[in-house]
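In this view, the complex is presented without one of its protein chains, the others remaining in place.
Going in written order, the chains are labelled A, B and C, and every chain counts its residues from 1.
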Amino acid sequence: MLVVMQSHATEEQVRAVCDRIESLGLKAHPIPGSGRTAIGITGNNGAIDLGVLESMAGVIECIPVTKPYKLVSRDVKEEDTVVTIPTPSGDVLVGGSHIAMVAGPCAVETEEQCFAIAQQLKSTGVRLFRGGAYKPRTSPYSFQGLGLSGLKILSRVRKDYGFGIVTEAIDNESLDLVEEYADVIQIGARNMQNFSLLKRAGRAKLPVLLKRGMAATLDEFLMAAEYILSEGNYKVMLCERGVRTFSDFSRNTLDLAVIPAVQKRSHLPILVDPSHGTGKRHKVLPLSRAAIAVGADGLLVEVHHQPEKALSDGMQSILPTEYAALAKEIHQLATLFHRILN
Amino acid sequence: MLVVMQSHATEEQVRAVCDRIESLGLKAHPIPGSGRTAIGITGNNGAIDLGVLESMAGVIECIPVTKPYKLVSRDVKEEDTVVTIPTPSGDVLVGGSHIAMVAGPCAVETEEQCFAIAQQLKSTGVRLFRGGAYKPRTSPYSFQGLGLSGLKILSRVRKDYGFGIVTEAIDNESLDLVEEYADVIQIGARNMQNFSLLKRAGRAKLPVLLKRGMAATLDEFLMAAEYILSEGNYKVMLCERGVRTFSDFSRNTLDLAVIPAVQKRSHLPILVDPSHGTGKRHKVLPLSRAAIAVGADGLLVEVHHQPEKALSDGMQSILPTEYAALAKEIHQLATLFHRILN
Amino acid sequence: MLVVMQSHATEEQVRAVCDRIESLGLKAHPIPGSGRTAIGITGNNGAIDLGVLESMAGVIECIPVTKPYKLVSRDVKEEDTVVTIPTPSGDVLVGGSHIAMVAGPCAVETEEQCFAIAQQLKSTGVRLFRGGAYKPRTSPYSFQGLGLSGLKILSRVRKDYGFGIVTEAIDNESLDLVEEYADVIQIGARNMQNFSLLKRAGRAKLPVLLKRGMAATLDEFLMAAEYILSEGNYKVMLCERGVRTFSDFSRNTLDLAVIPAVQKRSHLPILVDPSHGTGKRHKVLPLSRAAIAVGADGLLVEVHHQPEKALSDGMQSILPTEYAALAKEIHQLATLFHRILN
Partner (left out) sequence: MLVVMQSHATEEQVRAVCDRIESLGLKAHPIPGSGRTAIGITGNNGAIDLGVLESMAGVIECIPVTKPYKLVSRDVKEEDTVVTIPTPSGDVLVGGSHIAMVAGPCAVETEEQCFAIAQQLKSTGVRLFRGGAYKPRTSPYSFQGLGLSGLKILSRVRKDYGFGIVTEAIDNESLDLVEEYADVIQIGARNMQNFSLLKRAGRAKLPVLLKRGMAATLDEFLMAAEYILSEGNYKVMLCERGVRTFSDFSRNTLDLAVIPAVQKRSHLPILVDPSHGTGKRHKVLPLSRAAIAVGADGLLVEVHHQPEKALSDGMQSILPTEYAALAKEIHQLATLFHRILN
């Protein structure tokens, strides 16, 4: 924390702030400048909220300095984390030099639907299948997912096609079931700060895919992951899926600069979801290319064989044939950037 | 839904879109304009996601028209909802001509703290006491609240001072307990789209105070309330607490225009939380005045007798004496605007 | 500037950063913390862009500390600036305890229109009349204003009704003419960082009303005012008119918290434009009340006697009768807050 004093702050005011800091058991470091004095504070382990110093006489502003995350930070672990996802057809690796593709429908609707899509995806080389059995929907009147019977369909897709299954949990109850039927637990954007759910995911045995909230800063995103790691689950993959801005031509604004920003601060892998990130079918392909080019560790892509009949998000789902073309391009880009696509 | 065609779209393209609409069991209404044709769609009950029409040849854009909310809408109930909160010292009314003040610390820390604050608040006329026993915190290493023992402290505050208790539930387990000990269940901003929790609150017997999410549009905010009403609980109060923007001098941007916007569309009361809405003590008083002036049905204000020792949000808590001065100003404003302050 | 080092930064890396700082003629103040070292920098007069230190080995972040504004700051002048606007009917004061109302049509359309509106406004007590002769419009095909003949109409309104005239200049040429015909030069939101225009306004003899840009931070807003003061014109009034956010129910998001934020940092008066700030007629009245309640030094309100025939912004213009009711409420609020309304 740095306390910035007003330029006409008196020596008494500077001393009073220092005294208050010291009285809290911390150390004050006044730095007299040409225009004004700033006071550095050390010794704070995060338990004390120093913002209140801002209301002391002569203080103009308090600036936080120390980053609050620990286990997710490269300060603690310098090398990239590579998450291993065991699947019926062998391990899938995510992170480091490994790029992973995840594809499938937004929602599990019927066994026929999932098998039709899985069948067509199989030949593209994708090894992780996504599909929601529990759907967080803006409206209570929209399709809310098949629940347990959806998980059972995914489990049959897993068995018949050898895919690893990535599916969302929306509360502690559904997480118990997802843990039983799937290979990766997805935490959606709306639940990024559902700390009760994050703690439960931290006690799960499966890898977790954590999506960035629609208004999450980088620190909040990393701290949400920190919740999971702090409970003992180190197999966390992050996922950028677009943030909310004034921008009006796409459902969200895909913030690809977060990829190098995360990679600078954290050792965790980070994927991109260009389907939710844009909300428009014709933008999924170009933004997928961009995500790999910027250095993402994988993609989540919504694929539906009959998008116009999809019960959710048909607008942003691409056809299996379009996915096949995309997969080919991603393969070329991975080669160009010396990365391994699985 | 309105489908807007490109200006050089052919008659065949327009017909193809109409055919697709009709094949889905809906009715197409082409409106030929001077520059281009638009096609209105009726008969959709919300189950079909028509955005996929956007990828048909000749289509430039799909514009949703119908608002998705029902029970929260003035279409269904024209007159203002007045929520009744039974407290030991009689009913508190919120909505219509009634304004309610809610005050207390961010977090329940100790019995001494709560009683000290309650004691000083008592004389200000406030009848609803707030305080968090379950605290959603950005960091897993920050104080997470006292949990059940915090609820028990609140319950003693209730008994000794006659306050109604407003406190937050963060998951289904804590909601069970809040329902037992408090008078109003608060759903925080981070959980505004925790649909599992909203449904549970909809089955609760107590009134619910629902805070707007940090990036929630008006429709999303009202749809979150719709979740609660659709489960049978009609005693819902909304609360604006600031949204996330680029604006850098306050913790959030308090969006006071949402008050008349909600009042135009919905019959539910709406309060304002100027403490979280600004995150800075010196802004709480002016923004409180503004909230009442714009027409809010009440205020949630964080008050702490020793803000510099607060375990959370000390930066935005005001002193009991400051609150007393605020309460006096709010009383004058309520009189000016012919409203009843309880 | 504060340079934050990585927690595993070596002593050599810290020393290298300090050496680089000293080599630029500045002074480095290393502050060793429990987790990491931070390095304060003093002696920089703003001419050196220290952000490049961020790319040195071991550095995690550079945090600017010193605020760049000078003349607009309370550091330089503690007491409120009161701007005096000479009008045919005597001086109008803005700032300190003085609140000023500014009303009139968005655009000057015809002499009949301006006189009809002026006639009806006269009895409300308003003394400053607004109306655009030069209109910055999103589309080149929209009405662009009457230019010089519009200024001449305003000048006749001035003469016949005794109003002071507030009108916008959009480039150096129009500013020359506005200076000749009006009493206050308005700089619009889109030109808030048109530095060429700001410098010209700084050399003008008239007071300047500077609107906040749609995406301007507080620092940028104050620095835009600094441009004007730095050229010698100290008669500057700021104006909040809404910022651009994701919020979808109003044209802009009126950021009323900027009022106390400006008042903490700067001595300049600040007004609010609730017409542009909301873009919706039914929100103008409640947000006007809120603006005065939060402590604004005045209001700019668009009034049109026939909004449905307005050539611009009819959607947000209120009727003269509505304005009269508003003026009465503002008078009551001003009295309540011990301010003088002129």
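By definition in this document, a contact is a pair of C-beta atoms (placed from the backbone, for glycine too) under 8 Å apart; a residue touches a chain by one contact, two chains touch by 3 or more.
In this text, all values refer to a predicted model and were calculated from it rather than measured experimentally.
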Problem - Candidates B:D75, B:D91 or B:E112 - the one touching the absent chain - result: B:D75
Completion exercise
Contacting the left-out chain: of A:L53, A:V184, A:L256 or A:M315, that is A:L256
Completion exercise
Per the touch rule stated above, chain A touches the missing chain via residues 215, 217-219, 243, 245-250, 253-261, 264, 277-278, 282-283, 286-287, 289-295, 332-333, 336
Problem - Touch list for chain B against the chain that is not drawn - result: 2, 4, 6-8, 29, 31-36, 38, 40, 42-43, 45, 60, 63, 65-67, 73-75, 78, 244-246, 265
Problem - Positions on chain C contacted by the hidden chain, ascending - result: 20, 24, 46-47, 49, 51-55, 62, 68-70, 136-144, 170-174, 190-191, 193-197, 199, 213-215, 219-220, 223, 226-227, 230-231, 243-244, 280-282, 307-308, 310-316
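Here is the rule we use: only the chains that are shown with their structure count from here on.
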Practice task
Tell me, please, which two chains come out on top when C-beta pairs in contact are counted per chain pair.
Solution key: A-B
Problem - Chain whose mean Cα position lies farthest from chain C - result: A
Problem - Between chain B and chain C, centroid-to-centroid distance (C-alpha), Å - result: 30
Completion exercise
Note: chain C sits from chain A at a C-alpha centroid distance in Å of 38
Problem - Residues within chain B bordering two or more other chains - result: 215, 219, 243, 282
